[in-house]
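Removed: one protein chain of the complex. Kept in place: all other protein chains.
The block that comes next holds subunit A.
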Amino acid sequence: MTAQPALAIEAVGLEKSFGDTRAVAGVDLAVPAGAIYGVLGPNGAGKTTTIRMLATLVEPDAGSARVLGHDVVAESDAVRGLVSLTGQLASVDEELTGRENLVLVGRLLGHRRAAARARADELLEAFGVADAAGRLVKHWSGGMRRRLDIAASIVVTPQLVFLDEPTTGLDPRSRNQVWEIARALAAAGTTILLCTQYLEEADQLADGIAVIDRGRVIAEGTPGQLKASVGTGSLHVRLLDPGRRAEAARVLEAAVGTVVLEPDPAALSAACADAERAAVGVGELGRAGVGVAGFSLDQPSLDEVFLALTGHVAEQQPSGTLEEQAS
């Protein structure tokens, strides 16, 4: 394997229009090698088009991008030799069996028949789909197809994997498995570009996140930085005695910040981004003799981040729609 440049993906001013629609309107990305990098945004934000440009499936109208040191237009073949794509619709052949799918990819990448079969069996086993290996993929569940799709992406270990909405339409258990696989890929040093509309997914997996809306990157940073940039979290306190909530509110208002009374009569919260200040607040409650049953310090959720950054709520697609298209 050749040494990887420090940046696995370096995109400057990528643009792409389809007819009158500006799908991508100038995207810059800098993805460090070995990271899981999340591209987060609602449907139609330009995520898939961005991935397709980086995976050399679509040529950009303007701007340029280097993937693992190769230009996506001038050296597209070199890029294809180093990356794998796991598409939004599982990129597998439904009219073949699971094993045939992996053998096909292995053969296309240059494995001889026996080696392609051996690798297929190894992957089918590792991804927990060996029992269904001989059945046509159109009879497989969505979660199994996803796993097969990712398995097909590592028939020959790539240096970078594009995961385009890998868990859309999956049940929670299948989703967790896909996450486990993504973490395993990253642990082995593979760079992952993860497109997702699920805020929780980016938070769970990504080291860095670019938030994209209407074809532009509108914010970038670690999940923690993004939350911090949006402002405060809050200290939640639950009292032993609901009757003393008014008193507790006065104490927290003075020691921490603006207090909100919660629907639970024993609970209240105070705006607070700073853990030390929160600790002082809880200490003050003790000093005032107000019994505390429990407390927690929450950062703002990525949902709140998205709302704050875009001024509109992330539009969630009803899950399963894509699966239906695929079947």
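The rule is simple: a residue touches a chain if its C-beta (ideal position, glycine included) is under 8 Å from a C-beta of that chain, and two chains touch if they have at least 3 such contacts; residues count from 1.
The rule we apply is simple: contacts and distances are computed from a predicted model.
Its UniProt record calls the unshown chain "Transport permease protein", which is the correct pick from "Chemotaxis protein CheX", "ABC transmembrane type-1 domain-containing protein", "Transport permease protein" or "ATP-grasp domain-containing protein". Within the set A:Arg80, A:Arg117, A:Arg214 or A:Arg238, the residue that contacts the chain not displayed is A:Arg80. Among A:Leu136, A:Ala228, A:Ala249 or A:Leu309, the one in contact with the hidden chain is A:Leu136. Not every partner is drawn; the one left out touches subunit A at residues 1, 52, 55-59, 77, 80-81, 83-85, 87-97, 100, 104-105, 107-112, 115, 122-123, 125-129, 131, 136, 144, 147, 152, 154, 156-157, 177, 180-181, 183-185, 187-188, 190, 325-326.
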